[in-house]
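Every protein chain except one is present and positioned as in the full complex.
Presenting chain A:
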Amino acid sequence: MRICQRSVLFRRIALAVALGAATALASPASAQKAGGDVVFAQSSNPPSLDGMVTSSQASRNITMNMYETLFGFDENIRPMPILAESVEISPDGLTYRIPLRKGVKFHNGKEMTAKDVKASLERYRKHGATAGLLNPVTSIDITGDYEVTFRFAKPTPTFIEAFASPRAPAVIIPEEETGKDPGKINFIGTGPYKFVEYVPDSHVKLAKFADYAQDNRYKGPDGFGGKKTAYFDTITFRVMPETGARTAALEAGEIQINEQIPIPTARRLKGDPKFAIYENKTWGFLTFIINLKQAPGDNPKFREAVQVALKMEPIVGIATEGLFSLNHGWQYPGTTYDAGDIGKQWYNLGDAARAKALLAEAGYKGEPFSILTDSNIPEHNKSAVVIAEQLKAAGINAVINQVDWPTALKIRLQDTGWNGWTLVMGIEPYLGPVGVVATLVGNTAHFRQPDPQLDALYEELISGKTVEARQETFRKIQARLYELRGIIKIGDVGIAQAARSNVKGFTPFRFPRLYNVWFE
């Protein structure tokens, strides 16, 4: 690999490759068996199979088995090259030269070249669900058949980390598809499985791509990349909205992997040798967002009362049916940007008396406090119920407005019509500090009213030159979040997934990796 010696990113990515090769999810060599159709059940239809235009988990579950990106996250959430060979960053940080892997085939048989990459990324600028990721890049130039060069107006040390985000992945598709509107493309990627059919409300079918170009720099799959091997002939993603129906189908053997099962069901199935249960305790952050533009949430004293009134353990405990961790922080404990005890004194208090005193100080007169939630995501509506009860106990006239998920997403974008909103941040905490804070700044801030201090800290965070500098900034951000209280951290949410025990090699991840998985 030809890489600029002065680049911090180079060291991280080179390290990622080296570690990846050593620690990739190596599977026992003898046991794998090819063939079969695996059925994976998930709760919703994918809004689109055009990989770059949506940030929906239901889509990502499927598309990340079909498409690939230049960079992605490895198992430990560090950026790693996937379709890129490496990255060479100039000393001034303004030019990123990215050689591409050779011999990578698209599902239509064509080889991937720099033209496809440039065209895909230009399309991402137009239609990508998180197109802003490419804002710092002033131009993408083809500098060889298998090489592209990104040029920047100013150094952006966090660029590769942000660009590797799987939220709305910047997938590479053939050049001839890139002129098409969102959702109108032929679903052609470079991944180990290729698209067969999509029957809405029923299923999506993928088939093994025989000419898949494995990434032999690695021993096995690693995060979103690594050496991928498709063992199944076909994969069926079945859409089953009813939790109970998914559980019954798993027990009956009609499906082999279940996206999510209720924790009490997981506990019941745990002892049964027919099933394998996978628990992930760091799936997301449960949060309670307050609308800063509408009374009474516009009053800082009122928000302080809300913070003081809430006892997090029952909220997150009931919302997750017991699979949770109490965590006041805005990063997972022990991760690079964990800000330590900042704000902990405000967390999990449940002090109704003190909240009442604060409400009196705030001049609160019993105006209704409408908590927006949805009927689709149990963590959202369950936490809303418990929060409402706790706020009522503190003297707040809390009422619940439960609508369906798309309606909730519409209402929360209004300045009025809601006071509180329960939300699980799923992928954002996984993406690290930038992922979390990006949702809280500017005009699209979850709490409606941008906070100039927080906006400035966000700028400081994304332009921080070293990890240490960014860690320091993130400590300030966590402190500011506990002063502002536009968003209240409730706790860390876990999920349980389940599979039939004849499914081997499955390792839970941000999306179901159905390569390097086989039937026994």
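By definition in this document, a residue touches a chain if its C-beta (ideal position, glycine included) is under 8 Å from a C-beta of that chain, and two chains touch if they have at least 3 such contacts; residues count from 1.
Criterion: contacts and distances are computed from a predicted model.
Per UniProt, the protein behind the absent chain is "ABC transporter permease"; the candidates were "Caffeine dehydrogenase subunit gamma", "Succinate--CoA ligase [ADP-forming] subunit beta", "3-isopropylmalate dehydratase small subunit" or "ABC transporter permease".
Shown as candidates are A:V385, A:L409 or A:A456; the residue that touches the absent chain is A:V385. Among A:N401, A:T422, A:T473 or A:Q497, the one in contact with the hidden chain is A:N401.
Contact with the chain not shown here comes from a single listed residue; of A:I142, A:I318, A:L349 or A:L409, that residue is A:I318. In the full complex, chain A touches the omitted chain through residues 243-244, 247, 262, 264-265, 267-268, 313-314, 317-318, 321-322, 375, 381-382, 384-386, 388-389, 400-403.
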